[in-house]
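Shown here: the complex without one of its protein chains, the others still in place.
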Amino acid sequence: MSYLPYAVAAWLFLVGLYGVISSRNLVHLIICVGVIQSSSYVLLLAIGYRTGAAAPIFVDIPVGTPAVDPVVQALMLTDVVVEVTVVALLLALAIQVHKRHGTLNPDELRKLKG
Amino acid sequence: MTRRIRLKFFLVSAAALALCFFWGYAGLPAFGHGSSIYADIVNAISVPQRHITDAVTAVNFDIRGFDTLGEEFILFTSVLGVILLMRRTKDEPAGDHEDKAPGRKVPPVSDAVRVIALLLLAPTIVFGWYIVVHGQVTPGGGFQGGVILSSAPLLLYLCGSYPKVRGAAAPRLIEIAEALGAAGYIVIGGACVALGGMFLENLLPLGKAGTLTSGGMVPFINLGVGLEVSGGFTLILLVYLEELMEEKES
Amino acid sequence: MRLLPVLPVVVPLITAAALAVLTKLLPRAWSALIAIASTIATAAAAALLLRDSLQQPIVYWFGNWKPNGRMALGISFAIDPIGAGLATFAAVLTAAALVFGSKYFDSVENHFHALILCFLGAMCGFSLTGDMFNLFVFFELMSAAAFALCAYKTEDPGALQGALNFAVTNTIGAYFVLTGIGLLYARTGALNMAQMSEALASHPADKLVLVAFAFISCGYLVKAAVVPFHFWLADAHAVAPSPVCVLFSGVMVEMGLYAVARIYWAVFNQTLHADIASLRILVVSIGAATAVLAAIMCFSQRNLKRLLAFSTISHVGLMTIGVGLFTAGGLAGAAIYTLGHGLVKGGLFLAAGMLLHRFSTVDELDLHGRGRSEKWAGFVFFAGAIGLAGLPPSGVSAGDDLIHEAARAIGYHWVRWISFFAAIITSAAVLRAACRVFFGWGPRREEQPGGAPKTQESRETDRSQQRTPMTMIAPAVALVVAGMFLNFTPRLKRIATQSATEFQNSEAYSARVLRAAPKRTPTAPAPAPENPLFGISAFACAALGAACYLFSKSFRSTSRWITRPLSVLHGLHSGHVGDYVAFLTFGIAAFGLVCVLCLR
Partner (left out) sequence: MIVFQAFILLFVAAGGTAVVFTRDATSQAIVVSFYGLLLGIMFFVFQAPDVALSQIVVGAMALPLMIMLALARIRKQNRKRQQ
């Protein structure tokens, strides 16, 4: 259990990369980029977790109680925003590529040969 | 290269990459036993020094507020990018809905969906603002509340037809709201300098921890961010909807 | 003083927000003027920062969260001359691009100006910040603006695919950077570069630190477009609007190199110092491979913008060699090379934009002999070719002198021949294109089967202007002339060498950021002697090569034997996003393995 989260993070990264490499549809490729992003969530989460610690919300618990790492959670929040914005841009590009080329398959998009 | 060569080539380099991952992650402290002085300090000072009970919001909007400024402008830039990419260029017919499939009548919205959507509309907006405003007290904040608020026009779309959505959520107005939200963040930062502090320094009275007015300028930043995020996401969804929905309109 | 360090980032961003608000209310001319005014204000603020940081490097803590002895809590700007100089250069190039763009597009909206201003704000923040995660946030902001700007001409099918390749590869590179930052945070518990450096210095570098260094520098090298990661750049440049290409080639690509140098010297130097020799071999060999391969690809291109894009990759390879030498001379040489190359390449891209504006094509063979009426574009092309070869007064020659001196000092004598080869080939390619377009020399058809196929380039403006307006000629000529005579600026090399020495002093950097220690004036080594012979001979060979290629049929036929490898090379640049990501994975895995196995 002590290294399972890191293994899951590495696995998600590699699976996402495989998805991007072997994709035949641009929308599928963009979602695989989202899976690669989720590997960074799992890694950051595992780095910030402390066993037996409470969430860093001191509304009902006194300030001194041991709590999880809030800095890592702030990084993950920025990460979520980055993911949504990048996927929104990539989807807009994919729609326009389909409008111009009529296909979403990277193998058929031979526009920029050479 | 052909697909097969690419997969073989990738599998070899992926194995090497997995080895790098193993080397990197093996050096990490065991799961749950990490230690960070940074985190302990932030957990210790977020309530006494800033009267903010949600330590994550304290980091996000005060201690590392400049990151969140960059993050908001990432969203602002990508909304501009989506609008720019999806704009109607010259060689496209303006209204391209006259070529919809002949004889296929678009089914009207069923009354059940319409009632539920209307019933849900008001609570969603109230809940969204609740999350935005309580950012520094309980989990949540400008970003999460903003996204919930951006789902309100969709409920309107569910229960009505598309022109109502365009009427209620005029893209032009939302674009101004979004830009004001983003600019607001910088204006607040500049105001801190005008008040004699560094950029984004929390100079306002901190109020009582756990109340809505606690945390000095953090509630104002939260409002700005909530305004921008709700405007931004509504614009993105409208841009996607707008192109799609000419058909349903007629 | 409490606001000046923030101005270069905040002024463009708030102007972009203002332009987005005034989208429909403002006539187009007004929004262009506002954007240019804001860019000039940013350039002035960055120049002021440069002047101040020359005396005493500035440290600025946001939110007044100063380090309380043990821990740096807030985000800091650690402004030193190289960072401030890069920000100033970015603002100057953006101003030139906006002046060129004002009449260039006919259907531009305020969104274009707002995006370019966000792009500028991100670049200024990227070059000034002293915080690891803040660097990543500005990297993402720069990328988001660049993706949209690259695909601005949505009616051109190539533009969208180029932008998609660009977006996917850079985004995956960014996730490697984030993984590296996660590893470093777990090990050091800090996000401030100076704090991390001191935490890492306490015990020797183990595998985690090496993998983190490999991931972060590879993520930024994807943006710097060095060999295994360079595929996206040619596609993105061939299709982006010309004013945007000026920014991509002139300064965005160099930001990736700046980030690698900043990260090594600010964070990893105190712990990786022992194995600097093997790191040097690794980075210099990557740079050399980039310079050589891209130069060959550059000579075999027909599309002018792709030709200039590959010449950018080649010159970035030379700058990577400069940075990879890990000495003050090398870094100073790379900095001056960035200025010289950015100015000359910016002028060349604007000239290509003029041709596109006038003849609605940038294909060398289509433009055969048609450029005679465009006197100014011809001047810019020839001056650019001279500048790329590195004739004595040009910035590129000053950079070359410093890099060769630094390389010779540590025994890398072969570096001189790599930059000689790259300078000749790229300059010959530009000369060949210029002679063919403006003088009509050389064959009308292309017999070389190995060459790149004809790529269709849609026009960026609808009405084909008979006369190129002055707002398009002036910035191009100004940039090229500035690049040509950069070496005349007083004490350029001495200032660069001194600020590079200071850049590389990690102990002083940590002391300055964490404990506000005053700057000790380091003794800068004597600047490198001038070596005009190198530049002149490079240009002479380039001119000879171009002339032979254009006139003697036998020269072209003798180069038949390289068509076999050349077509393989062109096959690799397939434009397929899956190939690019496969090469990206291979590059990062190889870099990581070499880092872990050879270092330590």
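For the reader, a short list of remarks on this structure follows.
Residue numbering begins at 1 within each chain, and the chains themselves are lettered A, B and C in the order written.
Criterion: a residue touches a chain if its C-beta (ideal position, glycine included) is under 8 Å from a C-beta of that chain, and two chains touch if they have at least 3 such contacts.
Model, not experiment: these values are computed from the prediction.
The chain we do not see here touches A, B in the full complex.
Among B:Gly24, B:Gly81 or B:Gly140, the one in contact with the hidden chain is B:Gly140.
In the full complex, chain A contacts the hidden chain through residues 1, 4-5, 8, 11-12, 15-16, 18-19, 24-25, 27-28, 31-32, 34-35, 38-39, 41-42, 45-46, 48-49, 53-57, 68, 73, 76-77, 80, 83-84, 87-88, 91, 94-95, 98-99, 102, 104. Although one chain is hidden here, its contacts on chain B can still be listed: residues 54, 56-57, 96, 99, 101, 131, 139-141, 143-144, 147-148, 150-151, 154, 233, 236-237, 240-241, 243-244, 247.
Definition applied: only the chains that are shown with their structure count from here on.
Taken chain by chain, the contacts link every pair, so each chain touches all the others. Taking the mean Cα position of each chain as its centre, C sits at the greatest distance from chain A. Should one ask which of A-B and B-C has more C-beta pairs in contact, the pair is B-C. In whole angstrom, the spacing between the mean C-alpha positions of chain A and chain C is 28. Inter-chain spacing, taken between the CA centroids of chain A and chain B, is 16 Å.
Note on chain placement: the centre of chain B and the centre of chain C lie 32 Å apart, centres being C-alpha means. Within chain C, contacts with two or more other chains are made by residues 133, 137, 140, 144, 147-148, 151, 154-155, 179, 185-186, 191, 574, 578, 582, 585. The residues of chain B that reach two or more other chains are 3, 6, 10, 14, 17, 21, 25-26, 28, 34, 36, 38-39, 42, 64, 67, 71, 74, 77-78, 81-82, 85, listed in rising order.
Of all the residues in chain B, the ones that touch chain A in their complex are 3, 6-7, 10, 14, 17-18, 21-22, 25-26, 28, 30-34, 36, 38-39, 42-44, 46-48, 53-56, 58-60, 64, 67-68, 71, 74-75, 77-79, 81-82, 85-86, 137-139, 141, 143, 210, 236, 239.
Those residues of chain A whose C-beta lies close enough to touch chain B in the complex are 1-7, 9-10, 13-14, 17-18, 21-22, 46-51, 55-59, 63-64, 67-74, 77-78, 80-82, 84-86, 88-89, 92-93, 95-96, 107.
In the complex of the two chains, the chain C residues touching chain A come out as 133, 137, 140, 144, 147-148, 151, 154-155, 157-158, 160-165, 167-168, 171-172, 174-175, 178-179, 181-182, 185-186, 191, 235, 238-239, 452-453, 455, 570, 573-578, 581-582, 585.
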